[in-house]
Structure formats: structure tokens, C-alpha cells
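Okay, so here's the structure we're looking at.
All protein chains but one are shown in place.
Right, chain A next:
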């Protein structure tokens, strides 16, 4: 429909002798040409700075440390033999799954509470609760580092009043893992909150009214109305957050740098340590490539969802 009209518009322009130009100008004025030039910078950016590096990293991963010799899958087999690698795999999975579950739960609960608040006050609460998401993570993680400080830790000071002994927040494997997850949940929960809040607003009130007239309790309303209505958003937000959390760098880098004894390393931080700090670029590239399968699976699911949505519109 639109194309027909547009076509007519173009024909009308060509038909008037005043606007008739050379054939070059005709080509330049054609819709597909214009569209090509409008999207060219975008395509160049994606191809040169995203796609090319992605494949380049695949190539880098097959070189030896000095990057002079092709070693095939040598780097990969080397990694498989290292204990640290399996620790990183384990920690990355624990970190991403636990953090995303808690972020989603907290986001869901808080979104409900905010949704209950009437009108103008809601804006203030929303603003306050979204602050962690706005502060650059590198900055807020520094604040957490200071809160966790072994000797002057504000947390341990407060806990001592409850008779809970000093906790080695970043010095012990369990607590260090707990801490990085806590900071990630703190940083990421507001994102879920805002997504879920947007989804909650789109659920028609009549459904709840009808349900309460039928005598549904609070739990039934959530289970039978809210969750089904929000299913799409929950799925897409969770998958999206899974990707971002899995690929996280800032928080772990600043909080523990992977310590104690490499037990909090994620793929990204370990790749940085191996590839940049120890300047073994091929091995670093190899480590970060292990993120690809998980990212790809999540991306496929998200894409399915996005396309479905696109067809409905």
C-alpha cells in the first residue's frame, strides 16, 4: 500500500519536466539507492568493528603465544587440561544463573510494590530504585569494595552489633562468590524492575477486577493473570540479562580481580588476565570464545521471540 503511494509520488515527480534530471540523478534518487547510502555507515560499523573482530578472534585462537605459528586446536586442548579453566566455567555458570534468578525475583517483587503505589509518588520511588542502574558499574563497585573492606568494613561494623563475627567478604571463596553475585544483583535488579513495571502497566485492570469479583486471591491473580500476561517480557528480559551477566567484566575485575585463588574469575576477567596482562593474546581469545555457544543459544531464543513480536505488529 505504502509502496504504491510512494511509487506514485516518484512517478509524479519524474513526470513533471522541471524535476526531470540526468540518469545519474535518477539512480541517486531511487529508493533502494537512498536506503543503501543511509544504512552504509551502520553496515560498515558492524562489519568492520564487530563481525571482522569476531572472526579474527577465531583465527587468533589458533596461533601460538608469539603469534608466529599455527597450532590448530592446541590452545583449546591446553585449556581443557587446566584446572583453572574448569573453575572458570563452573564459576561463570554459578554466577550468571544465580545472579539472574535473584535479579528476576527481586525485580518482579519490587515492580509489584511500585505498581501498587498510586500516581505521582510512584515516579519518585521508581526514580530512587533505578539509581544503581544509572551509576557506572565501575564506580558503584568501588563503593562496594569499600563496604567490604577487611579492616574498616562498614558491613562488619554493623554486623558486630548483632554478634555476627567479622566476615572475610572478599578473602574467602564462598564469601567472595557471594559478594560478586550480590553486587551484580544490586546493579542489575533495577533493569528487571523497570521492564516488569512496563509490562505490568500493560495488563488491563479489568482482568484483575473480574478476577476479584470471581473471588480469586492474591496468589491466584499473580499466577493466572500477571504471569501469563508478562510471559514474553519475562522471557526476553531474563535471556537478555543472562547474556550480559555471563559476559560481565567490571564487577569481578574491580571487586576481586578473580581472587582468591582464581575462584571468582569469569570468562571475561580471565581472558583479560591471560590475554592482556600476561600478553598471551591467542589463549585470551580462546578463553573469551567459550562464551560464544552460550550467547548463541540465548540469542536464538531471543530472536525467535523478537521475530514473533514483529509478525504480530
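Operating definition for what follows: a residue touches a chain if its C-beta (ideal position, glycine included) is under 8 Å from a C-beta of that chain, and two chains touch if they have at least 3 such contacts; residues count from 1.
Throughout what follows, contacts and distances are computed from a predicted model.
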Missing subunit (named according to UniProt) among the choices "Carbohydrate ABC transporter permease", "Periplasmic nitrate reductase subunit NapG", "Probable glycine dehydrogenase (decarboxylating) subunit 1" or "Aspartate carbamoyltransferase regulatory chain": "Carbohydrate ABC transporter permease"
Options A:73, A:101 or A:143, residue touching the unrepresented chain: A:143
Full-complex contact with the absent chain, from A:73, A:93 or A:198: A:198
Which of A:87, A:114 or A:167 contacts the chain that the document leaves out: A:114
Chain A, residues in touch with the chain not shown (by the definition above): 2-3, 5-6, 8-10, 12-13, 19, 29, 31-32, 34-36, 38-39, 41-43, 45-46, 49-50, 52-54, 56-57, 60, 106, 109-110, 112-114, 116-118, 123, 125-132, 134-140, 142-144, 146-147, 149, 152, 154, 157-158, 186, 189-191, 194-195, 198-199, 202, 206, 209, 212, 233, 236-237, 240, 243-244, 247-250, 253-254, 267-268, 271-272, 275-276, 281, 284-285, 288-289, 291-292, 295, 298-299, 302-303, 306-307, 309-310, 312-313
